[in-house]
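With one protein chain held back, the other chains of the complex are shown just where they sit.
And then subunit A:
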Amino acid sequence: MISCWRAPSGRAASSRKDRMNASFPVRLNGVHIRFLTSGLLAAFVLMALLILPGRAFAHAALVATDPADGAVLAQSPSQFSLTFSEPVSPLVLTLVRPDGTQLPLNSYRLDGQTLAIDNPEALKSGTHVLSWRVISEDGHPVGGSVLFSIGAPSAAPVAGEAVDWTLRTAIWAAKLLLYAGLLLGVGGAFALAWLAKDRRCGQRFVAVALLFGLVAAPVSLGLQGLDGLGAPLARFATPVVWKTALETSFVWTVLIGLIALGLALLSLAGPPGLRKLSASAALFGVGAALAASGHASAAEPQWLTRPLVFLHGAAIAFWAGALAPLGLALRKQPAEARTFLARFSRAILPVVAVLAASGIVLAIIQVQAPAALVHTAYGRLLLLKLALLLFLFTLAAVNRWTLTAPAEAGDTEVQRRLMRSIGIEMLIVLAIFGVAAGWRFTPPPRALAIAAAQPVSIHIHTLQAMADLSITPGHAGEVAASVMIMTGDFGPLDAKAVTLVLSKPDSGIEPIKRPATKPGDGTWRVDNLVIPLPGRWNVRLDILVSDFEMVKIEAPIDIRAE
């Protein structure tokens, strides 16, 4: 009550006096000064009680604005104006820029019912919010927001998210080691089982790679849990982290990977009769482990992407895994290595063809548009990987077509060159693994597009009414809202009108009201809605249940930046 009160105009005061004289005649008498004083006070208190409730003031309503709500302007306006249904005095006038910063508007003039506000700066392109709060004649503060855009409605500014670099490095390193274990270890075991004549060369290297993989696999899983929770590295051992990790698809990669690593060890150290069989099963396991999780496997169509990831992974394991045993064999026992080299070079062409073909198709599915190669982190990593691959293929081709034949023939000088070249290939392969492990942190353009289009939805449930509200896409910018309304006990609610009211008090944005329309499918919609900023908004639905009954329900909703 008190907060509403405002000094009335002269007209109001005089009307009060008239009514006082008419209804409460106080006889002025010099003798009764004290009576007069206390009497006057009593009289005025009474008057106030009697008359003030009778004063019917009005709320000011916004009648017109310049720029108009939702307008798109070619250039920055020099001033704004708000026209109300009655004179007002401004309390707070703020311009919220597209990046969310606030510009207080302190320079304004009142011209009758119009409030002219100077714009102190040249506005950059994007959606701005002119947020106003005025006090109207009845003393009630009222507020609202006018949205307008310069150039075009803006996408939201990107909110910087804190990155836990220690955790990221750990995840990346564990992933790299897991790749090394699966691709170099299992692939190496396969090469030793199927291609090498003398299996001792490279056996130790392969065993070490497998052990790295066996350690890295469970560590990766734990780190995945940490990342899922956004928890720091220090909480690695807490049960909730592992519980979270076990709920991700990555657990299948780790499980199948561990089986593959175990089979590869069996093929290295187990009975000779099982060697080839377990090595093959292990290689199969590598493909399956990689296909079980990750960006590429998650892409649609799954019937295509998962087999492609499987083939891609198995082919890398075959190629990369053979390199170390082959190089070591060439160094230590050139004579024995000749058979190894001959078998490898016979098999490698179709394998590389499968590798390249599956990689190209997956890249097309993931990147979608060529521009995304440059514009997204995922695309840039892919370009880096392609550059490394080009180098690797060149080296491999030189090895295959110029060095292999003389080396097989027994040319020791060429064998040494081939060995060095294989060493460099190994390093490039590791670098490629490192790049591929980096993809862990960069959602592919395909996923970015899907994520950006995802709506945000909330459910509001009160005794009188409930609503399912979704805002599509669920990020700041141009969106559409869809509302499904029911009674509090899940019955149908045939509302006469629904108004969506959005406000963001922490950014100084007063309520943005938009009436909803009824497209006829049982929902209520607000199209052409612009949400100027990401973050937590307060959304309210004013549901007109009948002519005389309005239900207001509200809840917070989180609007993404992208």
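Odds and ends about this structure:
The working rule: contacts are C-beta pairs under 8 Å (C-beta built on N, C-alpha and C of every residue); 3 or more make two chains touch, one makes a residue touch a chain; residues count from 1.
Just so we're on the same page, contacts and distances are computed from a predicted model.
Looking at the choices "YncI copper-binding domain-containing protein", "Heme exporter protein C", "Iron ABC transporter permease" or "mRNA 3-end processing factor", the name in the UniProt record of the chain not drawn here is "YncI copper-binding domain-containing protein".
Considering the full assembly, A:D547 is the residue among A:E121, A:D521 or A:D547 that touches the omitted chain. Which of A:V63, A:A335 or A:I360 touches the hidden chain is settled by the complete complex: it is A:V63.
Contacts to the hidden chain, counted on subunit A, fall at residues 1-5, 7, 13, 16, 40-41, 44-45, 47-49, 52-59, 61, 63, 85-86, 138-140, 142, 544, 547-550.
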